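For this view, one protein chain was removed and the others were kept in their places.
This part shows chain A:
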Amino acid sequence: MTPPPGSLLAAQELRKAYGPTVALDGAEFSIHPGEVVAVMGPSGSGKSTLLHCLAGIVPPDSGSITYNGRELATMSDAQRSALRRSEFGFVFQFGQLVPELTCVENVALPLRLNGTSRKEAERTALTWMERLEVDDLRKKRPGEVSGGQGQRVAVARALVTSPRMLFADEPTGALDSLNGERVMELLTDAARSTNAAVVLVTHEARVAAYSDREIVVRDGKSRDMERVV
């Protein structure tokens, strides 16, 4: 099994069960640099499990995942977490910001963890906060900003290391449609400008409409809609 040519991340024949529950049942996936792919499908169909496997957070029971030509399963835990820290960015639905830190400290955190000096990290963090239109919140703590603002801060944090892959699981799930769309606009603009590939899990069609193409997951099986029509 070889990944599709030119793909940055590709997965084949993924299977994952939690006890008797089959979460993934032969799912396939591939994404090119700069591409935004929506992962859609009903609740419980395996979307988040697919994202967690692709990002190397959860190991699949079987199947292969190749990132940039390397098989994830052959890497050590330390190598996989280094990869996640330096090349992947994550945005989830809720609660990813550290409440004790200010917004700019939150955005700077991934850089700090990679060993960047505080000054340098916060300078880069601020440019991303400007792009996401939340630089005026730099001194506030997550508890003092709205859901939509917090989510933009989280997007800035996910992008601050200029990751090649951005994983977003229902990034607008907790927002109203106006805020949700603004977050999607800023997120996809930012990702396109850095040529990052985005895996976007969503059950909302209006959010998926910001993607380049979609796959649909049903009962742990994926369907690439481009090959259908």
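Here is the rule we use: contacts are C-beta pairs under 8 Å (C-beta built on N, C-alpha and C of every residue); 3 or more make two chains touch, one makes a residue touch a chain; residues count from 1.
Here is the rule we go by: contacts and distances are computed from a predicted model.
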Listed names "Cytochrome O ubiquinol oxidase", "Transport permease protein", "Paraquat-inducible protein A" or "PadR family transcriptional regulator", matching UniProt entry of the absent chain: "PadR family transcriptional regulator"
Touching the absent chain when the full complex is considered, from A:70, A:118, A:139 or A:206: A:206
Which residue of A:107, A:129, A:153 or A:216 touches the chain not shown here: A:216
Residues belonging to chain A that touch the chain removed from view: 42, 185, 203-206, 208-211, 214, 216, 218, 223, 225, 228-229
